[in-house]
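Not every chain of the complex is shown here; the ones you see sit where they belong.
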Amino acid sequence: MTVRIFITGGTFDKSYDEITGKLDFEDTHIHEMLQLGRCRLPVEIRTLMMVDSLEMTDADRQLILQNCKSAAEERIVVTHGTDTMTDTARVLGEAGLAKTIVLTGAMVPYAFGSSDGLFNLGSALSFAQALPPGVYVAMNGRCFAWDDVVKNRELGIFEPRRG
Amino acid sequence: MTVRIFITGGTFDKSYDEITGKLDFEDTHIHEMLQLGRCRLPVEIRTLMMVDSLEMTDADRQLILQNCKSAAEERIVVTHGTDTMTDTARVLGEAGLAKTIVLTGAMVPYAFGSSDGLFNLGSALSFAQALPPGVYVAMNGRCFAWDDVVKNRELGIFEPRRG
């Protein structure tokens, strides 16, 4: 089983620019994360974009959807900024593809020692292998269906929709 | 859903003793790993032993089995040294409990910056939630049924049984 990984940016991949003193995007950290996890699962990686998810457009989401559709793999992980992760999950979910698609990200950039990114990546790759077709958000040890998840912005956590 | 975590030691939890200059066991690192992963999944943790898995006895394995049986939870992760992880998986697997039990560990101690432990823990907690009852070994992004896995000691990886 090969899992497809699509990179879109987000906190996960933010880097610290030593010259400007700001956070920005350079290359994805996914390769060194997989190396650190000594990942033995066959994966195919493609960077679709490298953006803060607050700046992700409808066209960007369509691009992600098209790539999920046309991918040869039936199991897909999408790394994504947390702020609009549930919006993209909805676009993918409503398309009703016969694939297992898991969105994940990080609350703290991987480049920080204190990142949850490696934990989340291990989790997302596992849910992608084990769950039936559908679209899911996997963050911080939990997994939510695309139509039953919101980000609680005050607490910085994902949780099921209320009532 | 609450996942039970049983700690048994292994590379996962080896510490460096500054006075003796040797690796040994102090407390488990599981709590700080779950904190680093910002784990939002309810878990119950119990340390059953803290041993190098090469020194694990039949009695130790029976103790793990009894704890899996008597646990209130139906989804269980067991942290374990890699050297005899498949032996313990066999003992648990042959018992045929109606629970999902996932054994995991690390090739490098968590206390090392270069550990695969956090990745494996995220993975094991996810497989434990998503897989049907059975006993599994989850290492480095892959998951194996207890009766179809061996550790390749030269390469330091887990792989399916041949032929």
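Going by the order they are written in, the chains are A and B; count residues from 1 in each one.
Keep this in mind: contacts are C-beta pairs under 8 Å (C-beta built on N, C-alpha and C of every residue); 3 or more make two chains touch, one makes a residue touch a chain.
A quick note: this is a predicted structure, and the numbers were derived from the prediction, not measured.
Visitor: Fill in the total copies of the single sequence across the complete complex, 2 being in place.
Guide: 4
To be clear about the criterion, only the chains that are shown with their structure count from here on.
Visitor: What's the distance between the Cα centroids of chain A and chain B, rounded to whole Å?
Guide: 26
Visitor: For chain A, which residues are in contact with chain B within the complex?
Guide: 33-34, 36-41, 107, 113-116, 118-127, 129-131, 138-143, 157-158
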